[in-house]
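The excerpt is restricted to a subset of chains, each kept in its original location.
Going in written order, the chains are labelled A, B and C, and every chain counts its residues from 1.
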Amino acid sequence: MKDQAAKKIVCFGEVIMRLSPEGHKLVQQTGQMDYFFGGTELNVGVSLAVLGENVQQVSAVSDDFIGEAAVQFINKFGIQTGHVQRNQHPNGLYFLEVGADVRPSRISYNRLNAAFANIDANAIAWKEILKDADFFHWTGITPAISENAYQALKKGLEVANELGVTITADPAYRSNLWKYGREGRSVLKELVQLSHIFIGGVNEINEILGTDFGYSDDDFSEASKTLIEQCASIKKVFDKVRTSLNASWQKIYGRAWNGESLITTSEFEITHIVDRIGTGDAFAAGVIYGLGHFDDEKTLQFGNAACVLKHSIYGDANLSGKQDILDLIGGNTGGRIKR
Amino acid sequence: MKDQAAKKIVCFGEVIMRLSPEGHKLVQQTGQMDYFFGGTELNVGVSLAVLGENVQQVSAVSDDFIGEAAVQFINKFGIQTGHVQRNQHPNGLYFLEVGADVRPSRISYNRLNAAFANIDANAIAWKEILKDADFFHWTGITPAISENAYQALKKGLEVANELGVTITADPAYRSNLWKYGREGRSVLKELVQLSHIFIGGVNEINEILGTDFGYSDDDFSEASKTLIEQCASIKKVFDKVRTSLNASWQKIYGRAWNGESLITTSEFEITHIVDRIGTGDAFAAGVIYGLGHFDDEKTLQFGNAACVLKHSIYGDANLSGKQDILDLIGGNTGGRIKR
Amino acid sequence: MKDQAAKKIVCFGEVIMRLSPEGHKLVQQTGQMDYFFGGTELNVGVSLAVLGENVQQVSAVSDDFIGEAAVQFINKFGIQTGHVQRNQHPNGLYFLEVGADVRPSRISYNRLNAAFANIDANAIAWKEILKDADFFHWTGITPAISENAYQALKKGLEVANELGVTITADPAYRSNLWKYGREGRSVLKELVQLSHIFIGGVNEINEILGTDFGYSDDDFSEASKTLIEQCASIKKVFDKVRTSLNASWQKIYGRAWNGESLITTSEFEITHIVDRIGTGDAFAAGVIYGLGHFDDEKTLQFGNAACVLKHSIYGDANLSGKQDILDLIGGNTGGRIKR
């Protein structure tokens, strides 16, 4: 049941099937794959729904039994699917081979001619969708997929601005997308200039602004200030810093520039990674949840702890409850069995 | 080890991944799928390779770990893969929900923008490929996928004709393909007019010629004669006739017009279908094997028995050995355990 | 998306976990079980939701990760779960060993001290739940589980009568339940007297009325008339007649007394049963859908065809779409692959 204080959050992006061999097997080594649905914006939505928020997914899926399964997957978490289009194109999907130790995971995408890439931008009732929303979340994947997706997103951002909805942006630049003709970096800058919360770090800022900031906390502060100068709508920047021993063992801490000062969290050691996918989305979801309920410092801690916990959860989305995340912030890392 | 008398057969077509939930589950009911590779022409090739023939697959797959797995799948049967192209497009795939009893199987394709659809028609060394071939096999799927595939096939057929290679055609018309602009029926007729053995029945003849023959054995003879009149390169027509009680229980017999007379086989009852996919390909492979080794009557029996056996074999391709098929022709249907 | 003409249907009953070894294995033979959720009233609700109706499930599940999974299962189909209680009792479950041929399936229940048995009857907001409902569905399982469940159901039926909601009853008597003290047959009679549509046959009528009618169609008509005499709220009786060759091969036809005359359908042969569980619920759902959209004859045909199709679908609930059922009524039993 939704909390009284639950926020309404709109996520716009592809609902993509993930297919991966069991454990650490390669596709060539087996004849069975696990599958379910994900997508960076949906992952954020799922995590927020599990935390008790009221989430609406806007997307397009295939009009066949795969698209039907996709919608059922979203429904499962109590996310609204009334604005998920269906069309005659096959649903997007990706194959994942899960790495370990020094071996990286590998991903192969099949999405650029898929249902979401062919979304009907004009058929999205943005005003109705956004009219009572608290947050609108987008990522750099969506405008990279197709002109349709870009147009739809831009329109959504404009309507959200009109309606006073807070826009959270995770504008990662993925160079292997952006095949449809537009220049990725400038598109991202244009869209960031329509947004309010920047979820990303020095890499993303450098990509968008064409700058060359370093990676220290001070550099991050400087980069954030420069970003806010050039993209005045942005008020705060939330980032996490990852140090990788290998694919199975990493460290994470969070840092943020809230327009006035640098905030950082303590660093968590993640010694046994179960699933690396979607950990950034877990951070984003934690931050968005925090923005609706906490101050900046706790927001950053909540995002960071959510991100850390996601590494121990199979799948694309963080399924941790609010108390699990708060427990981790409180220092409970011992993993004692809950009976 | 290849037989002395082994024939060389070239198959041209898509190598497509098949993904299906275990048993009779729906995609929405589970989180695991079985997968492997198929494709109507590859299925024919696999079956012929298992029968001891020397098979070459011409195709294009994705240049990623899925395409690598596809090539390994073909290699496994000792089929030559030296003329399988790799490109940057995702590999074709299809999802299958396996029906039972009165419930039909359902298939959803993702192939029209895939690696094979983007095959480089000019890069296929048809002369080298076909120079010592006995048979070249194609189906109506290939020219339905894309202009590239159509052009490549047409060129192959022309070279095969030049080199005196026997061309076997399985020109089924699939109305849900043919999205790239050409009119399917006339393309198929054009390509049949370059072929020598027609593997198909009244439906296929009616589609291609625009005729309206009935389904009796006499009608089939008439239809075959008319086909040969209009497509003079065709010398023989091989067909199987299926009667379906439901998705699990069917009956099959074979019939052929060899240019002079009608040949028929006895009818086999298939009371427990394991996998309905690829049974037509099993028939085609059996016929092609027969053409290289048997007279017309035994060729038809061999094709029909191969088709019947395929219904009891999981997967897309018939993996029956020659002796298994001959045993069935000999009336051994009792299924006694072979120790 | 829900149809304009979609009906609102309220289902009240246990959401129970089903656990069963794969295929035809026994529990003692393996170390893995498939699981999902069912329950006779939920099965009806799922089927109606798949058909496009607006369904509300009223129930109680455990307040742990099993109950959470149960709610997600219901959500998946777009069924409303706002009135599913959670309590500290473990969730109900049953183990199923799937029979075949002459070997019967076996079921072992663990439900009589479970969350649903401990439902808080006073906490159900029946007036709110039923205020715009078209149908309220119940079965003989619910009042057999506990006094709480009985009280909750009775109150629901009373409110539904006040609000003019049509009540459909599937009042099967299960002698191995009814452990909490009430006499099952008289309770069922009491509740049938609050209902309008009787989904059941001679067995159920004999149980409830203490009569001894035979099993012919004429006997069924007589039994139905007698039922309506003694339970005046009942307007129509819908039944299906099953003939079992064995656990894998059965025949089914439908018959109904609509208050005026006997209606029957043709008989369908089901030669390869995939899952026998929930076939009665599929019939009930088909009848309820028909009542909202069709005349009596088509309603019976729709229920019967839905029941037949369910035998080929894995799981507890019929997942067939409307068109699949109509195709079967139209005689399309051949199971031709849908591409």
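A few notes on this one:
Simple rule for what comes next: contacts are C-beta pairs under 8 Å (C-beta built on N, C-alpha and C of every residue); 3 or more make two chains touch, one makes a residue touch a chain.
In this text the structure is predicted, and so the values were computed from the model without any measurement.
In this structure file the homo-oligomer totals 6 copies of one chain sequence, with 3 depicted.
Here, only the chains that are shown with their structure count from here on.
Of all residue numbers that take part in the contact between chain B and chain C, under half occur on both sides, making this a different-residue interface.
When you average the Cα atoms of each chain and compare centres, the chain farthest from chain C turns out to be B. Distance from the chain B centre to the chain C centre is 45 Å, each centre being the mean of its Cα atoms. If you average the Cα atoms of chain A and of chain C, the two centres end up 41 Å apart.
With touch defined as above, residues shared between interfaces to two or more other chains in chain A number as follows: 72. By the touch rule above, chain B contacts chain A in their complex via residues 19, 26-28, 31-36, 62, 64-66, 68-69, 72, 90-91, 93, 95, 97, 106, 108-110, 112-113. Residues 1, 72-73, 75-78, 81-82 of chain A are the ones that touch chain C when the two sit in their complex. Contact residues on chain B toward chain C in their complex (touch as defined above): 23-26, 28-29, 99-107, 109, 174, 176, 244-249, 272, 276-277.
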